[in-house]
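Only one protein chain is missing; all other protein chains are in place.
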Amino acid sequence: MSANTFGQRFQLTSFGESHGVALGAIIEGCPAGVHFDFAFLNSELQRRRPGQSAIVTGRNEDDLPEVLSGVYEGKTLGTPIAIIVRNKDQRSDDYKEIATKSRPGHADDLWREKFGHTDHRGGGRSSGRETLSRVIGGAIARMVLKEIYPELKIFGFATSIGPITLDPQQILKIESDLIEKKIIVDQFSSRLPDQQKNIQAQDLLLKAKTEGHSYGGTAEIFISGAPVGLGQPVFHKLKSDLAAAFMSVGATAGVELGDGQDAAEAEGSQFHRQESQRHYGGIRGGISSGEPILFRVSFKPTSTVLDAAKKGRHDPCIVIRATPVLESMAALVILDHVLWARQDKV
Amino acid sequence: MSANTFGQRFQLTSFGESHGVALGAIIEGCPAGVHFDFAFLNSELQRRRPGQSAIVTGRNEDDLPEVLSGVYEGKTLGTPIAIIVRNKDQRSDDYKEIATKSRPGHADDLWREKFGHTDHRGGGRSSGRETLSRVIGGAIARMVLKEIYPELKIFGFATSIGPITLDPQQILKIESDLIEKKIIVDQFSSRLPDQQKNIQAQDLLLKAKTEGHSYGGTAEIFISGAPVGLGQPVFHKLKSDLAAAFMSVGATAGVELGDGQDAAEAEGSQFHRQESQRHYGGIRGGISSGEPILFRVSFKPTSTVLDAAKKGRHDPCIVIRATPVLESMAALVILDHVLWARQDKV
Amino acid sequence: MSANTFGQRFQLTSFGESHGVALGAIIEGCPAGVHFDFAFLNSELQRRRPGQSAIVTGRNEDDLPEVLSGVYEGKTLGTPIAIIVRNKDQRSDDYKEIATKSRPGHADDLWREKFGHTDHRGGGRSSGRETLSRVIGGAIARMVLKEIYPELKIFGFATSIGPITLDPQQILKIESDLIEKKIIVDQFSSRLPDQQKNIQAQDLLLKAKTEGHSYGGTAEIFISGAPVGLGQPVFHKLKSDLAAAFMSVGATAGVELGDGQDAAEAEGSQFHRQESQRHYGGIRGGISSGEPILFRVSFKPTSTVLDAAKKGRHDPCIVIRATPVLESMAALVILDHVLWARQDKV
Partner (left out) sequence: MSANTFGQRFQLTSFGESHGVALGAIIEGCPAGVHFDFAFLNSELQRRRPGQSAIVTGRNEDDLPEVLSGVYEGKTLGTPIAIIVRNKDQRSDDYKEIATKSRPGHADDLWREKFGHTDHRGGGRSSGRETLSRVIGGAIARMVLKEIYPELKIFGFATSIGPITLDPQQILKIESDLIEKKIIVDQFSSRLPDQQKNIQAQDLLLKAKTEGHSYGGTAEIFISGAPVGLGQPVFHKLKSDLAAAFMSVGATAGVELGDGQDAAEAEGSQFHRQESQRHYGGIRGGISSGEPILFRVSFKPTSTVLDAAKKGRHDPCIVIRATPVLESMAALVILDHVLWARQDKV
């Protein structure tokens, strides 16, 4: 397995530097005959696009994908799907100074030591721009899942942005509203799906963006309609693969399944007797139980270059744009295990 | 990659059912010429052994390993190392009733649905007994690491057992005591390396064991002396591989790197200006920075069979015996990346 | 992928030195619920066993397998199947001198240079004894194939032993007799399934064994009843995976598909107009066509230690014992692609 390929049966290979010619994705293991929904791919890319609102980075990219292979007459061919997105607003002059300057929290110095020769313009591969490839992969995974498990839904939303936090009851309500299609996360620009807290978050982040500040935050990934039996028993437990998927996203600081940290404080006979199985997070023994799968992912504050010139070219809270990336990673893991499960029985 | 193999360059394959003939491990990718320290392997297995103290499960197993291949005249051959441990105290009669009975929190029902045909005796592969294979793998990884990076140390200890919790200052003190060899974790039977809290934990768990209760808890993995540059930039970030490793252990509910959850609440300019880099957890951009690597892993309470007959045959808090397993998983990941880094530069 | 694991979906991991404690196999990716035919496993091991007749090596091994995991109540569990065979007649004293002596055609010197530290006793892993693991894997692959494609048969037989060669008409006749169950290859001790030539081969090899001589030879692998569509289009063409499988066996010098070498001399319009598709070897564009699959594998003469003490401890022609090994490798490849094809379509 290589450093830039994710998955065992359904595989995404990601390539491209933040300020190079193009980024892209190769999808392997996609079954033939799947309806290829180009409009959906585009809309997914728009969801993580810089410049989508006033509270994300202002880097100006259209992020329009070009499909080079693997699709013919609107359907997948079973051959590798190659999709690229050309970089437009590279503005690498801005980054020239980075060559000689350290950016706190960034890994420029470690890359230099590791590889000897590096692309200093905006982080190269360690830039968040790389996640574009993941959203391409996730969009295609969802096209496939839609045909196999039409009821399966993957939702992502912010549960905290800096000090602004949803309380447990709100989260329960949001989960049930999402299933019943009563709310749409993307209608909240901070992806905190609460009217009032969304406004607070907007205010906080607008100010932060102007002042060159940033905040950490937390997102929940909530998957309903997954079948029983996904996950492999030992090293590819569903929880292990999801944890790896989420922790491969930049700026992540932790993941929790179900009750997570709270489970650590619990006494067992009460914990296991609870009526709701929500605290198991939809996974037992590493295998999906058919109940909603629940993960929370923590992010540290974005690393920033604090001088004037760069202001407006950073995300004041990465959770907003990371949410569709987490959903994509979840889709990749789920589909991988759906295909894998085809060899469980003779 | 298969469901029972872990790692890319240095690979552990785990096999064996909890109540089958034997469990074991195959190690592939181990360089030739490494001194094979059989006594160390044995001592590592003793550290996770059931029956090691009054506050772990009473299942009686010697866990004596037999080396079948890959070692000759005290050194590794560069060929697969195969090691087995025969099961002794299978007592599968105890488990016969399980065939028709559900165990809360266990995955017996999911396995039945997934595989159709299953081994109902004590969980088969979903049993914690499988982690024996990981300790074998981890012990060998440490033998190799010892020759390449003699200064590299991997420590694991409990930071909480149910309601008994170390506070942050204590944890800092323990970390520095470990490096300076002032304390030895295994001298605390609960692996909470604080005299007073260890006694509290012992009392709590002795009572729990008698009454058929159990508790969740948290462990820290602390790695000092790791070189700069371990980890691959995108999908095999060091933090991602460590997260997958830890979350592949049974009963885990979450992982945190460095400040973890606290990072999510932080404001960036303060977070990144901190003098200590401890809050990054020793990993930036997915790559080791040369500073101590810090992970915390949460465990939910052990699933239990609550009737009288099984009392004493469960771990009242799995953190104690899981700690050497987490250390082993960390060793596997670290060595995998040490070997991987050999192709970073031409 | 590791050096000692074969296959992508159905994986065999081989371990064990020729003169170590034991050899064995781990099978991963075996679906659950397959009837485990222990008697068949044993009979397959007997087919490659040393000492099976006067014209193979006299090393005395029972080759009795012990199943350690993955099977319960006569069926596979979907977990790793671990099987070991202990070495009995190690006679490594005989090999002590090898430590300082070169054996023509053997790789002892190359191993020493590659690994530094090696097991000089009888070749370690480069010994033909390692193929025992492949026969275990192949036997299990056949158990699975039997349930999925009961009509699929894999036959192997010698087509030449040194100067004694079957002519093309004989080969055609043997193929059709095999399908119609008119002959059984193992009733010919040289596995040249022709009464007269078998006797010639016996005489030749008995003499060679006494005199410390050896011969090259050729075997055909003939697979009937394989479904259409096995193989992946580019790098895992069925012919490519079969070629790798066969060329991974010691002493092989070449493989041919269908007309092989003769195809190179052909003119296309005649070649492609032939009525029989036999010359394509049952594979077009890398994918099985539903017709019989035909491969021929050439072996160079066995490397020998020519002094008196070792006489009788070598195979005068390795083709005899290699034939069941080639069948096993074919079974592994075919099943791997059967499982892989489960993700061809949505």
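As written, the chain order gives the labels A, B and C, with residue 1 at the start of each chain.
Please note the rule applied: a residue touches a chain if its C-beta (ideal position, glycine included) is under 8 Å from a C-beta of that chain, and two chains touch if they have at least 3 such contacts.
Computed from a predicted structure; not experimentally measured.
Peer 1: So which of A:P50, A:G124 or A:G268 would be touching the chain we can't see?
Peer 2: A:G124
Peer 1: Among C:G51, C:G212 or C:G225, which one is in touch with the chain left out?
Peer 2: Touching the chain that is not displayed is residue C:G212.
Peer 1: For subunit A, which residues lie in contact with the unshown chain of the complex?
Peer 2: Its contact residues with the unshown chain are 2-5, 11, 13-17, 20-24, 26, 28-29, 32-33, 66-70, 72-73, 75-82, 84, 114-119, 124-125.
Peer 1: Since one chain isn't shown, list which residues of subunit C touch it in the complete complex.
Peer 2: 1, 3-6, 8, 14, 104-107, 110-111, 113-116, 123, 125-126, 130, 160, 162-163, 212-218, 228-229, 232-237, 239-248, 250, 252-261, 263-269, 271-273, 279-281, 284-289, 298-304, 306, 340-341, 344-345
Peer 1: If you put the missing chain back, which residues of subunit B would it touch?
Peer 2: 9, 29, 31-34, 78-79, 144, 147-148, 233, 339, 342-346
Simple rule for what comes next: only the chains that are shown with their structure count from here on.
Peer 1: If you average the CA coordinates per chain, which chain's centre is most distant from that of subunit C?
Peer 2: Ranked by distance of C-alpha centres from subunit C, the top chain is A.
Peer 1: How many Å are there between the centre of subunit A and the centre of subunit B, using C-alpha atoms for each centre?
Peer 2: Whole-Å distance between the two chain centres: 27.
Peer 1: For subunit C, give me the residues that contact two or more of the other chains.
Peer 2: If we look for residues of subunit C contacting two or more partner chains, we find 29, 32-33, 76, 78-79.
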